[in-house]
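A single protein chain has been omitted; all remaining protein chains appear in their positions.
Just so it is clear, A, B and C label the chains in written order, and each chain counts residues from 1 on its own.
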Amino acid sequence: MDDSDYYPGVLDAVMEQVRSHIGEGRVADYIPELADVDPDEFGFSIATVDGGMYSTGDQARTRFSMQSITKVFTLALVMRGHAGSDVWKRVHREPSGNAFNSLHQLEFENGVPRNPMINPGALIVTDQLLSDTGDAVGELRKLLCEETGDPDLHTDNLVAESESRSGDRNRALAYLMASFGNIRNPVPEVLDHYFRQCSITVSCEELARAGLFLARRGRRADGSELLSVSDTRRILAVMLTCGTYDAAGEFAYRVGIPCKSGVGGGILAVVPGRCTVAAWGPGLDAKGNSVTAALALEAFTDVTGCSVF
Amino acid sequence: MDDSDYYPGVLDAVMEQVRSHIGEGRVADYIPELADVDPDEFGFSIATVDGGMYSTGDQARTRFSMQSITKVFTLALVMRGHAGSDVWKRVHREPSGNAFNSLHQLEFENGVPRNPMINPGALIVTDQLLSDTGDAVGELRKLLCEETGDPDLHTDNLVAESESRSGDRNRALAYLMASFGNIRNPVPEVLDHYFRQCSITVSCEELARAGLFLARRGRRADGSELLSVSDTRRILAVMLTCGTYDAAGEFAYRVGIPCKSGVGGGILAVVPGRCTVAAWGPGLDAKGNSVTAALALEAFTDVTGCSVF
Amino acid sequence: MDDSDYYPGVLDAVMEQVRSHIGEGRVADYIPELADVDPDEFGFSIATVDGGMYSTGDQARTRFSMQSITKVFTLALVMRGHAGSDVWKRVHREPSGNAFNSLHQLEFENGVPRNPMINPGALIVTDQLLSDTGDAVGELRKLLCEETGDPDLHTDNLVAESESRSGDRNRALAYLMASFGNIRNPVPEVLDHYFRQCSITVSCEELARAGLFLARRGRRADGSELLSVSDTRRILAVMLTCGTYDAAGEFAYRVGIPCKSGVGGGILAVVPGRCTVAAWGPGLDAKGNSVTAALALEAFTDVTGCSVF
Partner (left out) sequence: MDDSDYYPGVLDAVMEQVRSHIGEGRVADYIPELADVDPDEFGFSIATVDGGMYSTGDQARTRFSMQSITKVFTLALVMRGHAGSDVWKRVHREPSGNAFNSLHQLEFENGVPRNPMINPGALIVTDQLLSDTGDAVGELRKLLCEETGDPDLHTDNLVAESESRSGDRNRALAYLMASFGNIRNPVPEVLDHYFRQCSITVSCEELARAGLFLARRGRRADGSELLSVSDTRRILAVMLTCGTYDAAGEFAYRVGIPCKSGVGGGILAVVPGRCTVAAWGPGLDAKGNSVTAALALEAFTDVTGCSVF
């Protein structure tokens, strides 16, 4: 059986599981642009390493706010070449056991964040990318455009402005790290890039395609190497252990493949060597992960048996 | 190439990496029986799902104290049948972001431990196993004897007495959980079983064989089912995200397969569907994991490419 | 105007303030003996350094459970002679900023409690008193009997047994300190003395009389010295900064004299050089202090102007 027979059946099984839950959860409401998203939207796309794209849900081509999913891509960008080794002196790679925007662990651990998938760690990565390239959000946008083949992917400026307006918690995190000497660029500049990164919008199909380098052991769409095989594995390890806020253990247990979620309701998942999966539903559970996207991924690994365990 | 050609080469590559590090790290010294172990000992065994056993190191058949590695086996025992569902109301399955014997997270989270791989979580599991069977340490010993085929595996009573004498931290954890109503049997009885479980001794070969049900998707040595396929996956997910104290992220990143370590210096690792690996070296790093066993496992996944990522 | 004219007017003013609040608050309910106390009871007594006793409220001679108020007396007993110097190596004298039975600060601060007015600090004091005298509860009872002139003051054994039955949190605290080497006697023995100390019952009149040595700069009822002038001042400083759980700042602000409260609903207060005040009402506020006793003390310092500030 080839993929073009196989995946449509998987998609049906996923929709079967998800359908009755569409609309569940609570849409993020800290900024109006997210609060206004229709809670009934849902999209789901599988992109295979050999070029297949299989989608279901009415909104697989509707764009949503990437938010924390960008953390995987900016991490990949700072790990290119030898830069990667440096960033690990500034951020650990252990699960945090705390909410994504918690300060107290950061305080006890002298301004070195637990991992690059929580906000303070991602701020370190953005700061590093800014030092490495001079334009963090620009580099991210370039990568996303090149991998998807869509030159039009961009920051939603209204979202970015709202993020900035409601961003005092992230400012507190950044200044706390700065007080420990762990931020190198001016804090307002780092935050500006961070907020604009988070506000890039993509569809499920675009997101699945953009992340394929993680399933291809580090190879980009054009065949060139973005990351070495072992660095790619390491990013997947960080995703699995830290990628879904304080529910990483639960996702490993229920879904069993590396995932990264965002409060926009999207989740990117990777089956190493095989495919990526992007799911989107705006309603979030108590830990900030999309209810329907999580259910869809759980159904996906149940049906395909592709848990890494 | 069949396994009998393949694994000897793997063992050579592992020893190549480890040899110059033997004796590194700091032997656990909180009880005399552990402090007196020769820091230069090292053993390494691979047990394959089709019955192969490949060992290296001079002490692959020397017994050592299982300590926290027992946490995987007692968890498996309480997950048999329907009992499993109940235990997850009493212990979460998230990484802790803290040391294995930390109290403060337990206090903030109302006596419900973060996961069954840290001490308080394992005390819950022992308490549950005691309620389920009436003899927690007996059930564990029975499982280990049956899976290894060695009826002689047993608790080292001197170690168990020393554990009890130095066990005030574990008493504090247990009474704290009891104060939240999350311990059902008398605390001294739970601790007695817990200390005797931790004090069971095994060799690398025995440990690798005992853990094979995890590589066999839940099937025991005699072919019967100990755990369902999905429950087996879930234990492996808990091991990967929580099995090596506050270094789970580091192990996922460097080793990339589910592991469970103990302060006796042993580590059990699982390659799902294929084999288990047991490594032992008494010298520990700052986070309580064996230096040489960790290096050996890292070399093993490098050589075999069997990271789950 | 002499005291016999003055204090009756003070008592009237106090009752005026308190009357409409009698019955407010929530009676401690963690053990049946406390839960069963009539919430409408109230007593208030002033004992002056020159022998006067002025009481109001219907229950000024009704006995209630001393609970944490005993912490002041056991501290005084370990500070007699040169023993005092030693205890300050085992317990600090800073406010805790946490609930009376919190563990996490104790964990971060290596088993040395913040002050002797919270449970772990009082356990240290009991342990020290046990080492110093061989009978901690006996020494406390002896002091109370001698100061009040009533040889009959004693532990309520039903309360002590209930305290022990519900005492797992205190066991956790004691074993945590023991794990840091900061408990010298067997933990069960220390707890037994601690629970029996807390369960001694006194009336307001007895309590006010028993505490007079604190108002007399360390002199006992028979004129002998229990504490030096400076050690007496130090106990009063500890009471003011730490004596009312996590409301010490609020008490200093509202009442303005050194106080020690207990969950039995009693509060002992001291006006240095002048008098002691004992107030009792079983209904507690959210921080564990008696609602009516606190109001009575606030009225007392308002009327008399005897705030230390």
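In this text, contacts are C-beta pairs under 8 Å (C-beta built on N, C-alpha and C of every residue); 3 or more make two chains touch, one makes a residue touch a chain.
Model, not experiment: these values are computed from the prediction.
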{"item": "Partner chains on view for the chain not depicted", "value": "A, C"}
{"item": "Residue, one of C:Asp12, C:Asp38, C:Asp58 or C:Glu94, that touches the chain absent here", "value": "C:Glu94"}
{"item": "Of A:Asp38, A:Asp58, A:Glu107 or A:Asp135, the one touching the omitted chain in the full complex", "value": "A:Glu107"}
{"item": "Identified contact with the non-displayed chain, of C:Leu236, C:Cys259 or C:Ala278", "value": "C:Leu236"}
{"item": "Residue touching the undisplayed chain, where the options are C:Thr48, C:Ser68 or C:Asn115", "value": "C:Asn115"}
{"item": "Residues in subunit C touching the chain absent from view", "value": "92-98, 105, 114-115, 232-234, 236-238, 240-242, 246-250, 252-253, 256, 258, 272, 307-309"}
{"item": "Hidden partner interface residues of subunit A, rising order", "value": "102-104, 107-108, 168-169, 171-176, 178-179, 187"}
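To be clear about the criterion, only the chains that are shown with their structure count from here on.
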{"item": "Turning angle required so that subunit B lies on subunit C, C-alpha fit (0 to 180°, nearest 5)", "value": "180"}
{"item": "Centroid comparison with subunit C (C-alpha atoms), farthest chain", "value": "A"}
{"item": "Centroid spacing, where centroids are CA-atom means, of subunit A and subunit B in whole angstrom", "value": "32"}
{"item": "For subunit B paired with subunit C, centre-to-centre distance based on mean C-alpha positions, whole Å", "value": "48"}
{"item": "Interface hub residues of subunit A, defined as touching at least two other chains", "value": "none"}
